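All remarks here apply to the structure that follows.
A single protein chain has been omitted; all remaining protein chains appear in their positions.
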Amino acid sequence: MAVIEAVELRRTYRTSTGIFRRRAVDVEAVRGVSFEVGKGELFGLLGPNGAGKTTTIKMLITLLLPTSGTARVLGLDVVAEPREVRRRIGYVFGGDKGLYERLSALDNLRYFAELYSVPPRLQRKRIADLLELVGLTGRENERVEGYSRGMRQRLHIARGLIHDPEVVFLDEPTIGVDPVGARELRATIASLVAQGKTVLLTTHYMFEADSLCDRIAVIAHGRIVAEGTPGELKAQVADRTVVEIEAFDLAEDGIARVRGVPGVESVSVDERDGRHVLLVQSPRGLELTQPLLAALDGTSVGRVAAREPTLEDAYVALVGGDEGAR
Amino acid sequence: MTSLRIFFVGGAIAYRALFNWISPWLYIPTMLGSPLFQILFFAYLGRFAGVEDDAFFVVGNAVQVCGMSCIYAMTMTIANERWFATLSPLLATPANRLALFTGRALPVIANGLVVSVFGFFVGWLFLDFEPAAGSVPALGLVLVVTVFSCTALGMVLGSIGLRARDVFFAANLAYYLLLLFCGVNVPFDELPGWMQTVGSVLPLTHGIEAAREVAAGEPLSSVTGLVWTELGIGVLYAAGAFALFRLFEAEGRRRASLETL
Partner (left out) sequence: MTSLRVVWGGFRFHVKTLTLSNFFLLTTFLLPAIFASIAFFLVEAGGRPGTLLYTALGAGMMGVWSSTLFGSGGAIQWQRYQGTLELLVATPSPFLLVLLPITLASATVGAYSLGMTLVFGRVVFGVPLDLAHPVALVVAIPAMVIGLGFLGLLLATTFVLYRYANALSNLLEYPVWLVTGLLVPVSLLPVWVEPISWVLAPTWGVRAIRESALGGHPWSSIGMCLVLAALYFVLASFFLRVFERLARGRATLSLS
């Protein structure tokens, strides 16, 4: 039985636009997301900002009701049995807020220990162990208002584990954390799986998903556009070549012409320091450099290089590449 | 029984976390200093206007100043969850909602009692107020019920604060409106009819009337009707506050409305 099961989850938000004549606008944040996570897996939900990751995770942890579709955690329906689900899951989200600033880390943990019904005789040891796990031992009596971003993040994780949940949900856990701190956090996350827990992680950092996750689902514009192990996802673009073209004063019709070159699978445009970098993906073996440059006739072109695709290219192709397809 | 622990232990921790004036530098001027002068102010106003006596104003105001805790602190102890963005983690827990919500009221009620008792003491010390012999226990009971009922109003405001933005504006206004509508300073019979109607459904009105009678020497048995009414009002407000809280929680799940600050 899958530990986490999402079936055709959808979530629509109703917002209003305009100041004088308020019109109701429906925004579909999640448009039919389905996936399964098995026991002991570290599953990654990878996608750019606004893709629907946080909305999806909030539905799974019972904080948001799906507009349609179902989700089950440990066999329990998140809509019908929220309390039972809450008892068994831990939830960690990124950010500076979400902690009681005036209290110490210890008090924050004690409070949530009560809320999660951790037996009093177990609390002390559990809290001490968790502080050790996240590297906050010695600083637990300081008020949270003096904590750095990385420390807060670690405290969030400790809090998410206070009741020793079987399933842990992490929403962008390393966002805004310095590289060294982030690396330590990832090691901690990996250790959770080693303990037998099931972990679902959302992130927009490619390398994080690549290095940590057993399986990844790539989500963009509210839909899952690819699913598989990191290796499988890379293989999706393994048979491709990426041509990087540096262009100056690139115009819209230039990009359109490049897209129109036969054999081109996807084009993404990156803007760096006032110049554009085109990443053109095409099947391996197809020599497209000449047709591409011809398509860009009239635009000043700088560096041109062909290379092997990386997971980032796979991601970009999956996430950005379906701009035209929409 | 984890709900009991959430009620007592959790309630106390939440109070410490969310009550803004907990440092002594803030507490003493705000919770004790301000009520002291409020009582003096209105007692002198009463003397100037030639209305009633010191005891009237002392009892009325000493009871009402519990609002410093019951209105302000109670509103903070609920609505500040928004400020700290701790509402999500809180609602993600399986904790019993009733214990979670009402547990916070306990420290607030205790605090309110402290403030009111201090008010009575100040009135006795500086003004012409002397509770009738043997009336103190009865007065204490009336006070407990009234402080509870005022806290319930604070709970309603706190719940509203989970959704509305400027709830402290409303809390301020509520504190001062109580001065006008509940017979705190203006004898209830002197108020126009519509104001009396409003006042009779607010906390404090019946409790203050009972407190005045008891302080003047009437036995507790003569004010039981008033005390029960006050208690009933408190229970109704508290139930309403909890209902609002659950409503907002459910709405938050449906419309993601609780996240917006």
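For reference, chains read A and B in written order, and residue numbers begin at 1 within each chain.
One rule holds for everything that comes next: a contact is a pair of C-beta atoms (placed from the backbone, for glycine too) under 8 Å apart; a residue touches a chain by one contact, two chains touch by 3 or more.
Quick caveat: nothing in here was measured; it's all calculated off a predicted structure.
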item: Which displayed chains the hidden chain touches across the whole complex; value: B
item: Contact partner of the left-out chain, one of B:Trp21, B:Phe101, B:Phe148 or B:Phe242; value: B:Trp21
item: For chain B, residues in touch with the removed chain; value: 21, 23, 25-26, 29-30, 33-34, 37-38, 40-42, 44-51, 166, 169, 172-173, 176-177, 179-180, 185-187, 190-191
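Note that in this section only the chains that are shown with their structure count from here on.
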item: Where chain A and chain B are represented by their mean Cα positions, the distance between them in whole Å; value: 46
item: Sites on chain B touched by chain A in the complex; value: 2, 5-6, 9-10, 13-14, 16-18, 22, 84-86, 88-95, 100, 252-256
item: Interface residues, chain A side, partner chain B - complex; value: 13-14, 58, 61-65, 83-84, 86-87, 91, 93, 95, 97-103, 107, 110-112, 114-117, 120, 159
